[in-house]
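A single protein chain has been removed from this complex, and every other one stays in its place.
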Amino acid sequence: MPIKTEQFYLNVGPQHPSTHGVFRLRLSLDGEVVTDVEPIVGYLHRGIEKLAETRTYTQIIPLTDRLDYLASMTDNVAYCMAVEKLAGIKVPERAEYIRIIFSELMRVSSHMMAVGFYLNDCGAFFTPVLYMWREREKILDLFDMVCGQRLLYNYMRVGGVSQDLPDEFMPAIKKFVAEMPRYIGEYNQLIKQNEIFLARSKGVGILPRETAINIGASGPVLRASGVKWDIRKMDPYSIYDRFDFEIPTGEAGDCYDRYWVRMQEMTQSLRIIEQAMSQMPAKGPVCADVPQFFRPPAGETYGYIEAPKGNLGFYIVSDGSIAPYRLHIYPPTLINITALKDMVIGWKVADLIIIFGSMDVVLGEIDR
Amino acid sequence: MTLLDQFQLMLKSLGWPDWAVYLTPAIVGILIIIIFVLTVVIVFIWWERRLISRFQIRLGPNRCGPEGILQPIATAIKILLKEDIVPEKADKLIHFVAPIIVFVPILLIFAVIPFGAGAILVDLNVGIIYVIAISSISVIGIFMAAWASGNKYSYISGMRSIAQMVSYEIPVVLSLVGVALVAGSFSMLKIVEAQSIPFILLQPLGFLIFFLGSLAEMNRSPFDLLEADSEIVAGYHIEYSGMKFAMFYLGEYGVALAYSCIITTLFLSGWQGPLLPPIIWILIKVMLVFSVIVWIRSTLPRFRVDQLMAFAWKAMLPMAVINLVIIAIEVLLIPASLQWVMLILNFGFAGALILLWSKLFTLGGGRVEV
Partner (left out) sequence: MKFEHYGIGIVKGMALTFKHLFRSPITVQYPDEKLNISRRTRGNELVWFPDKCTGCGTCTKACLQGNIILATHRGEESKFIVDKFEVDTGRCIFCGLCVESCPYNALAMGVNYECAKYRRADLVMSKEKLAVSDSHKPSAYYRPQFDGQLPEQSLLLYDRDEGGQKLKFLPLSKRKRGPGA
């Protein structure tokens, strides 16, 4: 005879150590098993799209920094590419290579942060976080050397980048790229075969292939479900067609696959950086000549790139004046979260935190 | 004859009245133990924070006092000065009593731990059973704290706590019976004296089961679901602040000290060692066991509750029973002078059993269909 139980509601509130930002979930629980989940967003809304209607095209770049604040370079690149597509501006060669180097460094840094905090949610008390942050410090020092800030860079401009690389940059990044594979090997030694970690994440939170395609997921979440879709290969933007790299995919679409896809992508990014460093022209202009109050022709466009979290897109409608008429941002994480209900129902509270951590959410993007 | 018994005889021969002869050694002993426990707990808090920082390539607290030794005292003063908040929906009496029930049994355990040849507060001839019985009382305290807080997060934690702590008692007790069989008595003094070869070498499987079981009893990683920081935000002591929280905090390190002392006594041959005085050996061994506990905490993620239960019932309990049977047969067959034979046989059995269990069984469920 089944035992009569009662559902109770738990509010995993905006202030919680593991929601990676201010994110609220209303759960209905039956014992420890989750029966319903309702995400409530909007606690970090700052009105970036509305603010953009009264700022010039160059002034919007610091605003786009604050979308996915852990991967600002790629946000800047996406926006600048959308504006260049609208106005038909050609970016000089050296600037393209610099953009690619920084986008891939940003990908490494963002994935390290994601994996580190995913393990923190699993319960390893900050040790993987601190090991990965030691390497992330090296990357942030490189960014600091070039543009003066460590988190919100404001480095890309419409038509190129804002300043050229200093002389001490190339030896430093060569040393970094040479040392990094050894540290990635260490991370794998710590985590990859750990039985407790495997027990917590293998087979947990499976996102089937069809569901992932139907909801429009992108980024490592989609690739872990077995779909080989990466915009850098499918619809190459900038000069990605000149580089030779692979796209890692997973098979089962569980949390372990999402973690492993991110680790492999870090290795592939280092390959791209090495090739870019050797192919880059040694001298040249780093920005096309674009005036301060720049007026693109009237029209609309959609520019998108492969950001570390997925497919980040900017839709710009311009009416020929110095500020856009409408700017809309397509955030990858918001679309990925729509799968939360399918992935979480039937698992326990502990698994909910793990699944949410493996999807690598940044609230700045979701709430804009 | 323990040291306190000798002290009692000396007082009697000095002509003191009967009640003084009875009470004075007891009070002296109790005071020594309380001072010892509180001092070493403070040293443990400092040592854990410094050691975990070294594993994480950073420095720990090093500002308060030389090398940060006064940091736990600063923490204690800060906690004492905080306001004592009791939530409105909490059950006031139980909320008040729960920290006491958690903390006091830990001090009681130290009555039967030997710190030297004969240096024990009271030499019960059922020493081990007393230890197990008393340490189970803290479980009730934790559940009372969780239930009486009136908070859904601590309610989840309370449900998990009963399941976890009750199920891990059984393998722990079974492995202790193995120790008692080889030593021939339950009394802690006699167990230490029987360890010419330390029992960690004679019964590796028993040691492993006892160690993992005691990690679960202490709510430490990887079994620290009761206060899983990332899931249920501090679990059963969410609604506590001020002195009551200090009792939980000290109690956590106190129970770590208690179990380290028990492991040292039962498996690492207590105070015996070549050159140094016995109390120094005890401190070295206790620090070593605690360092291993901290090392495990800094590396491993935590289990989920159903995996934890499956691990206890499906893996540790059968292995503990098989271990007990093997040891019983060995004690019957092997004479006392050939104990090293037991060593070889036991290592072989331990390896074989671990391999067998890794191949055979699967824990933890998949998705529950709702």
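So that you can tell them apart, the chains are marked A and B in the order they are listed, and the count of residues begins at 1 in each.
What we mean here is this: contacts are C-beta pairs under 8 Å (C-beta built on N, C-alpha and C of every residue); 3 or more make two chains touch, one makes a residue touch a chain.
Not measured: the values here are computed from a predicted model.
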Looking at A:Met132, A:Ile196 or A:Ile355, which residue reaches the missing chain?
-> A:Ile196
Just one of B:Phe55, B:Phe96 or B:Phe347 touches the chain that is missing; which is it?
-> B:Phe55
In the complete complex, which positions of subunit A touch the hidden chain?
-> 55, 58-60, 62-63, 127, 131, 134, 137-138, 141-142, 144-149, 154, 162-163, 166, 168, 172, 175-176, 179, 186, 189-199, 292
By the contact definition given up top, give the residues of subunit B that touch the hidden chain.
-> 50, 53-59, 62-63, 67-68, 295-296, 298-300, 307, 310, 354-355, 357-358, 361-364
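The rule is simple: only the chains that are shown with their structure count from here on.
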Distance from subunit B to subunit A - Cα centre to Cα centre, in angstrom | 44
Flag every residue of subunit A that touches subunit B in the complex, lowest number first.
-> 8, 10, 16-18, 30-33, 35, 119-127, 130-131, 134, 190, 194, 196-197, 199-200, 203, 345-351, 353
Spell out the residues on subunit B that touch subunit A in their complex, using ranges where they run on.
-> 52, 55-58, 152-153, 156, 159, 221-222, 224-225, 228-233, 297-307, 363-364, 366-370
